[in-house]
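Heads up, one of the protein chains got dropped from this complex, but the rest are sitting where they should.
Up next, chain A:
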(Lines give C-alpha, C1' and ligand atoms only; values in the text may rest on other atoms or scores of the structure.)
Protein backbone atom coordinates (compact mmCIF):
# COMPACT_ATOMS: atom_id res chain seq x y z
CA UNK A 1 0.00 0.00 0.00
CA UNK A 2 1.43 3.42 -0.82
CA UNK A 3 2.43 5.79 1.95
CA UNK A 4 -0.37 8.30 1.45
CA UNK A 5 -3.09 5.63 1.44
CA UNK A 6 -1.57 4.01 4.52
CA UNK A 7 -1.50 7.37 6.31
CA UNK A 8 -5.11 8.10 5.42
CA UNK A 9 -6.15 4.67 6.63
CA UNK A 10 -4.24 5.27 9.85
CA UNK A 11 -6.11 8.56 10.36
CA UNK A 12 -9.47 6.87 9.76
CA UNK A 13 -8.68 4.07 12.23
CA UNK A 14 -7.43 6.59 14.82
CA UNK A 15 -10.52 8.78 14.54
CA UNK A 16 -12.82 5.76 14.57
CA UNK A 17 -11.21 4.35 17.71
CA UNK A 18 -11.38 7.76 19.41
CA UNK A 19 -15.08 8.08 18.53
CA UNK A 20 -15.74 4.65 20.03
CA UNK A 21 -13.90 5.54 23.21
CA UNK A 22 -16.39 6.28 25.96
CA UNK A 23 -14.28 8.93 27.70
CA UNK A 24 -13.50 10.79 24.47
CA UNK A 25 -17.10 10.56 23.39
CA UNK A 26 -18.17 11.98 26.76
CA UNK A 27 -15.83 14.98 26.38
CA UNK A 28 -17.10 15.63 22.85
CA UNK A 29 -20.75 15.35 23.86
CA UNK A 30 -20.17 17.63 26.87
CA UNK A 31 -18.85 20.33 24.52
CA UNK A 32 -21.88 20.01 22.25
CA UNK A 33 -24.28 20.06 25.21
CA UNK A 34 -22.68 23.26 26.51
CA UNK A 35 -23.12 24.82 23.08
CA UNK A 36 -26.73 23.60 22.87
CA UNK A 37 -27.60 24.98 26.32
CA UNK A 38 -26.06 28.35 25.47
CA UNK A 39 -28.04 28.77 22.26
CA UNK A 40 -31.26 27.66 23.97
CA UNK A 41 -30.61 30.09 26.80
CA UNK A 42 -29.51 33.27 25.03
CA UNK A 43 -29.82 32.31 21.37
CA UNK A 44 -32.59 34.73 20.56
CA UNK A 45 -30.76 37.84 21.78
CA UNK A 46 -29.29 40.07 19.06
CA UNK A 47 -25.50 39.89 18.58
CA UNK A 48 -25.25 43.01 16.41
CA UNK A 49 -25.21 43.33 12.63
CA UNK A 50 -28.68 41.83 12.35
CA UNK A 51 -27.46 38.44 13.58
CA UNK A 52 -28.83 36.64 16.62
CA UNK A 53 -26.70 34.96 19.29
CA UNK A 54 -27.42 31.45 17.95
CA UNK A 55 -25.83 32.26 14.60
CA UNK A 56 -23.04 34.24 16.26
CA UNK A 57 -22.12 31.48 18.70
CA UNK A 58 -22.46 28.68 16.13
CA UNK A 59 -19.86 30.35 13.93
CA UNK A 60 -17.78 31.26 17.00
CA UNK A 61 -17.73 27.65 18.19
CA UNK A 62 -16.74 26.39 14.75
CA UNK A 63 -13.81 28.83 14.91
CA UNK A 64 -13.00 27.59 18.39
CA UNK A 65 -13.17 23.96 17.20
CA UNK A 66 -10.46 24.64 14.60
CA UNK A 67 -8.37 26.61 17.09
CA UNK A 68 -8.63 24.13 19.95
CA UNK A 69 -8.10 21.14 17.65
CA UNK A 70 -4.71 22.58 16.71
CA UNK A 71 -3.59 24.07 20.00
CA UNK A 72 -5.17 21.67 22.52
CA UNK A 73 -6.29 18.35 20.97
CA UNK A 74 -3.22 17.93 18.77
CA UNK A 75 -0.59 18.42 21.51
CA UNK A 76 -2.47 16.09 23.83
CA UNK A 77 -2.64 13.41 21.13
CA UNK A 78 1.04 13.81 20.23
CA UNK A 79 2.12 13.79 23.88
CA UNK A 80 0.04 10.66 24.46
CA UNK A 81 1.54 9.01 21.34
CA UNK A 82 5.00 9.71 22.69
CA UNK A 83 4.19 8.70 26.25
CA UNK A 84 2.60 5.44 25.16
CA UNK A 85 5.30 4.63 22.60
CA UNK A 86 3.32 4.96 19.36
CA UNK A 87 5.73 7.62 18.04
CA UNK A 88 8.76 5.43 18.72
CA UNK A 89 7.10 2.39 17.16
CA UNK A 90 6.30 4.39 14.04
CA UNK A 91 9.84 5.78 13.88
CA UNK A 92 11.09 2.19 13.78
CA UNK A 93 8.80 1.22 10.88
CA UNK A 94 9.71 1.79 7.26
CA UNK A 95 7.71 4.89 6.12
CA UNK A 96 6.45 5.19 9.70
CA UNK A 97 7.04 8.92 10.15
CA UNK A 98 5.23 10.15 7.00
CA UNK A 99 2.42 7.69 7.73
CA UNK A 100 2.15 9.02 11.29
CA UNK A 101 2.05 12.67 10.17
CA UNK A 102 -0.50 11.95 7.44
CA UNK A 103 -2.59 9.95 9.89
CA UNK A 104 -2.56 12.72 12.49
CA UNK A 105 -3.50 15.32 9.87
CA UNK A 106 -6.38 13.17 8.60
CA UNK A 107 -7.69 12.45 12.11
CA UNK A 108 -7.47 16.17 12.99
CA UNK A 109 -9.33 17.21 9.82
CA UNK A 110 -12.01 14.59 10.55
CA UNK A 111 -12.29 15.81 14.12
CA UNK A 112 -12.78 19.40 12.94
CA UNK A 113 -15.19 18.36 10.17
CA UNK A 114 -17.38 16.16 12.39
CA UNK A 115 -17.58 18.77 15.15
CA UNK A 116 -18.26 21.69 12.84
CA UNK A 117 -20.89 19.75 10.90
CA UNK A 118 -22.67 18.75 14.12
CA UNK A 119 -22.74 22.33 15.39
CA UNK A 120 -23.89 23.72 12.06
CA UNK A 121 -26.60 21.06 11.93
CA UNK A 122 -27.78 21.84 15.47
CA UNK A 123 -27.58 25.59 14.83
CA UNK A 124 -29.50 25.13 11.58
CA UNK A 125 -32.20 22.99 13.15
CA UNK A 126 -32.72 25.13 16.23
CA UNK A 127 -31.73 28.65 15.27
CA UNK A 128 -32.02 28.66 11.49
CA UNK A 129 -28.29 29.19 10.92
CA UNK A 130 -27.75 29.07 7.16
CA UNK A 131 -24.65 27.95 5.26
CA UNK A 132 -22.99 30.52 2.98
CA UNK A 133 -25.20 31.14 -0.04
CA UNK A 134 -22.59 32.46 -2.47
CA UNK A 135 -19.49 31.00 -4.07
CA UNK A 136 -17.53 33.88 -2.54
CA UNK A 137 -18.85 32.91 0.90
CA UNK A 138 -17.77 29.29 0.41
CA UNK A 139 -14.35 30.34 -0.84
CA UNK A 140 -13.93 32.55 2.24
CA UNK A 141 -15.06 29.69 4.49
CA UNK A 142 -12.52 27.31 2.99
CA UNK A 143 -9.44 29.55 3.07
CA UNK A 144 -10.25 30.83 6.57
CA UNK A 145 -10.67 27.28 7.89
CA UNK A 146 -7.44 26.17 6.18
CA UNK A 147 -5.29 29.12 7.19
CA UNK A 148 -6.78 29.12 10.67
CA UNK A 149 -5.81 25.47 11.08
CA UNK A 150 -2.32 26.14 9.71
CA UNK A 151 -1.88 29.01 12.19
CA UNK A 152 -2.13 26.66 15.18
CA UNK A 153 -1.10 23.17 13.97
CA UNK A 154 2.70 23.75 13.89
CA UNK A 155 2.54 25.31 17.37
CA UNK A 156 0.35 22.49 18.64
CA UNK A 157 2.71 19.88 17.21
CA UNK A 158 5.63 21.65 18.88
CA UNK A 159 3.88 21.85 22.27
CA UNK A 160 2.95 18.18 22.01
CA UNK A 161 6.49 17.16 21.15
CA UNK A 162 8.05 19.12 24.01
CA UNK A 163 5.73 18.28 26.90
CA UNK A 164 6.34 15.03 28.71
CA UNK A 165 2.75 13.79 29.08
CA UNK A 166 -0.76 14.36 27.78
CA UNK A 167 -1.74 15.60 31.24
CA UNK A 168 1.05 18.18 31.23
CA UNK A 169 -0.05 19.30 27.76
CA UNK A 170 -3.63 19.75 28.95
CA UNK A 171 -2.44 21.70 32.00
CA UNK A 172 -0.18 24.02 29.99
CA UNK A 173 -2.56 24.88 27.15
CA UNK A 174 -5.93 24.40 28.89
CA UNK A 175 -6.20 27.67 30.79
CA UNK A 176 -4.82 30.04 28.11
CA UNK A 177 -7.12 28.39 25.56
CA UNK A 178 -10.17 28.90 27.78
CA UNK A 179 -9.21 32.54 28.45
CA UNK A 180 -8.80 33.14 24.72
CA UNK A 181 -12.15 31.48 24.08
CA UNK A 182 -13.82 34.01 26.37
CA UNK A 183 -11.76 36.96 25.14
CA UNK A 184 -11.81 36.24 21.40
CA UNK A 185 -15.50 36.64 20.65
CA UNK A 186 -16.47 32.98 20.50
CA UNK A 187 -19.34 33.25 23.00
CA UNK A 188 -19.51 36.99 23.62
CA UNK A 189 -19.29 39.59 20.82
CA UNK A 190 -15.98 41.47 20.98
CA UNK A 191 -17.80 44.80 20.99
CA UNK A 192 -18.91 44.03 24.55
CA UNK A 193 -15.31 43.54 25.74
CA UNK A 194 -13.19 46.27 27.41
CA UNK A 195 -10.64 47.86 25.08
CA UNK A 196 -7.48 46.18 26.53
CA UNK A 197 -9.07 42.73 26.06
CA UNK A 198 -9.96 43.65 22.48
CA UNK A 199 -6.35 44.59 21.78
CA UNK A 200 -4.93 41.44 23.30
CA UNK A 201 -7.45 39.19 21.51
CA UNK A 202 -6.57 40.71 18.12
CA UNK A 203 -2.98 39.47 18.47
CA UNK A 204 -4.14 35.85 18.48
CA UNK A 205 -5.43 33.84 15.53
CA UNK A 206 -8.66 32.73 17.25
CA UNK A 207 -10.29 36.16 16.96
CA UNK A 208 -9.41 36.39 13.26
CA UNK A 209 -10.58 32.83 12.62
CA UNK A 210 -13.96 33.84 14.04
CA UNK A 211 -13.98 37.12 12.14
CA UNK A 212 -13.19 35.39 8.85
CA UNK A 213 -15.87 32.76 9.39
CA UNK A 214 -18.46 35.43 10.21
CA UNK A 215 -17.51 37.12 6.94
CA UNK A 216 -18.27 33.82 5.19
CA UNK A 217 -21.61 33.25 6.94
CA UNK A 218 -23.04 36.75 7.53
CA UNK A 219 -23.82 39.61 5.18
CA UNK A 220 -23.41 42.69 7.34
CA UNK A 221 -20.26 43.51 9.28
CA UNK A 222 -22.36 45.72 11.56
CA UNK A 223 -21.60 43.60 14.63
CA UNK A 224 -17.81 43.70 14.11
CA UNK A 225 -15.30 45.79 16.02
CA UNK A 226 -14.59 48.19 13.14
CA UNK A 227 -17.95 47.73 11.37
CA UNK A 228 -16.12 46.24 8.39
CA UNK A 229 -14.85 42.86 7.10
CA UNK A 230 -11.07 42.97 7.49
CA UNK A 231 -10.12 39.82 5.63
CA UNK A 232 -6.69 41.17 4.64
CA UNK A 233 -5.78 41.68 8.28
CA UNK A 234 -7.24 38.27 9.15
CA UNK A 235 -5.05 36.62 6.49
CA UNK A 236 -1.99 38.55 7.70
CA UNK A 237 -2.37 37.70 11.39
CA UNK A 238 -3.20 34.03 10.80
CA UNK A 239 -0.49 33.83 8.13
CA UNK A 240 2.08 35.34 10.50
CA UNK A 241 1.25 32.72 13.15
CA UNK A 242 1.43 29.96 10.56
CA UNK A 243 4.85 31.10 9.28
CA UNK A 244 6.22 31.68 12.79
CA UNK A 245 5.02 28.23 13.81
CA UNK A 246 6.51 26.55 10.77
CA UNK A 247 9.87 28.26 11.31
CA UNK A 248 9.97 27.87 15.09
CA UNK A 249 8.63 24.34 15.45
CA UNK A 250 11.36 22.46 13.53
CA UNK A 251 14.09 24.62 15.11
CA UNK A 252 12.82 24.05 18.64
CA UNK A 253 12.19 20.37 18.00
CA UNK A 254 15.75 19.88 16.80
CA UNK A 255 17.05 21.57 19.95
CA UNK A 256 14.87 19.43 22.18
CA UNK A 257 15.64 16.10 20.47
CA UNK A 258 19.39 16.77 20.50
CA UNK A 259 19.43 16.91 24.28
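Rule of thumb we're sticking to: contacts are C-beta pairs under 8 Å (C-beta built on N, C-alpha and C of every residue); 3 or more make two chains touch, one makes a residue touch a chain; residues count from 1.
Throughout what follows, contacts and distances are computed from a predicted model.
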Among "Multidrug ABC transporter ATP-binding protein", "Oxaloacetate decarboxylase beta subunit/glutaconyl-CoA decarboxylase", "Oxidoreductase" or "D-methionine transport system permease protein", the UniProt name of the subunit that does not appear here: "Multidrug ABC transporter ATP-binding protein"
Chain not shown, touching residues in chain A: 1, 6, 9-10, 13, 17-18, 20-21, 81, 83-86, 88-89, 91-96, 99, 259
